[in-house]
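Rest of the complex left out; these chains stay put.
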Amino acid sequence: MSQTSSKPFRRLLLTGAAGNLGKQLRGKLAEWADIVRVSDIVPLTADAPHEEAMQVDLADRAAVHALLEGVDALVHLGGISVEAPFDDIMQANILGMYNVYSAAQKQGVKRIVYASSNHAVGFHPVTEVLDVDAPHRPDSMYGISKCFGEDLSRYYFDRFGLETVCLRIGSSFEQPKNPRMMVTYLSYRDFVELVRCSLFTNRVGHAIVYGVSNNPTLWVDNTKAAFLGFRAQDSSAEFAGLFPLQAPDQRMDDVTQRYQGGPFVLLGPMEPNA
Amino acid sequence: MSQTSSKPFRRLLLTGAAGNLGKQLRGKLAEWADIVRVSDIVPLTADAPHEEAMQVDLADRAAVHALLEGVDALVHLGGISVEAPFDDIMQANILGMYNVYSAAQKQGVKRIVYASSNHAVGFHPVTEVLDVDAPHRPDSMYGISKCFGEDLSRYYFDRFGLETVCLRIGSSFEQPKNPRMMVTYLSYRDFVELVRCSLFTNRVGHAIVYGVSNNPTLWVDNTKAAFLGFRAQDSSAEFAGLFPLQAPDQRMDDVTQRYQGGPFVLLGPMEPNA
């Protein structure tokens, strides 16, 4: 590690580094920071001289405080990213979120990029276009925990000036897996660009932005977040052939078709022991 | 007609099939449905094996009920599409509209694409940009009948779940005929695409969308209808040479220059026998 680095950050932390999106981002962060600290609840190792790896359960407060030491900024992808029993969600996404923010504030971290989700607003109907001020309409226990994260991070900005960009990420995979994802698709490239904008925009305050590519159909509108400089380059249009034209689904009472959250709206709440 | 069709719709109905826009759409519908039923108040014939032709006066309730039999979805371009005496408008566009919707509801039709018009909002000034929630400001008897159609179809959705996309069509011709149409121009290709989006989007509820191409100057904004997936491909910019730069019209009291409806604002109400 050079003493005379010209990289903009000295140490960036990536939580949830072993997950799908963490893997997309891990290499990119090395361009922006001298040291990239990666963590996850599963074991992981430093793959390069510039990396530091720490296995951490976010519900473990002491471990999280250690994790945040010496960190300039943080991309927080950790926690549970699907529907799960409330008790699990509470440990990972509520207690874990509090631990991360209380540690970050103590360590003087100035910026967190937080993986929120479109499931924070998934009970809005598919016939509305949401701007970044759309009210919370969580569609699941998972979605509720993301609302909690947005509110908690709002507090930390209002009270301590700790800035957060909440990314309401849609469906970020190699390609859309079903017709709904033609709308919510976020390419890996656009995801990385969104993180870049969120880290480097000089002032973000407490911002909310939808993580979607420039898809033909959109349920969200990022106009009010234009100060972040995010311009999606990709579009699900290139995958149009995967899903041939179909007549509309006639079951008007199928709520998984009516709400932006799709199948999530029927998942929760799971029983702890179910 | 194949028994083992893979086309998304079995039977689509096109009213007003003999009109200017009907002609643009007629061939295209065959790609989407096994059977295309075409109708108009003037005589017309089936031009292909997949077509069924019916000459129908929309004010004739029994005929309209017959027309709707076996129809999956409907593109309703029929009726009077210019200013006319109120009594004529009432028969074709008010009584006719009621007949179509009451028949569609009885037949279990789930989706109607309805040709509304920018004349439903034509008394808004040209210095405002209207979103799809802009209040009605009809500029003529014709415009009033289009407001009626939007309200009637809203009722059928709220009451029976019959979905409608109201297309507030601007000026859809081969090319703009005057400077105003540089703003309201909708290319034939964009018109067909708009119908495609309106028919195939899985849920549309009761939607309103402006039918304009991506012209340099716009009086309308479809952001809130982004869930329909309509992205105009064409622009009136290619016709810029038709209308050389002119100093602004100095007659500040010329209402045909002040309102989006243009010359329509002075047409009505015509006398029945005028």
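The first chain written gets the first letter, and so on, giving A and B; residue counts start at 1 in each chain.
By definition in this document, a residue touches a chain if its C-beta (ideal position, glycine included) is under 8 Å from a C-beta of that chain, and two chains touch if they have at least 3 such contacts.
Everything numeric here is computed off the predicted structure, so don't read it as measured data.
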| item | value |
| --- | --- |
| Size of the entire homomeric complex in copies, 2 being in place | 6 |
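FYI, only the chains that are shown with their structure count from here on.
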| item | value |
| --- | --- |
| Intercentroid distance (Cα basis), subunit B paired with subunit A, Å | 41 |
| Residues of subunit B defined as touching subunit A within the complex | 8-9, 32, 72-73, 110-111, 161, 163, 200-205, 207, 223-229, 231 |
| List of subunit A residues in touch with subunit B within their complex | 125-129, 179, 183, 216-219, 221, 223, 244-250, 252, 257-258 |
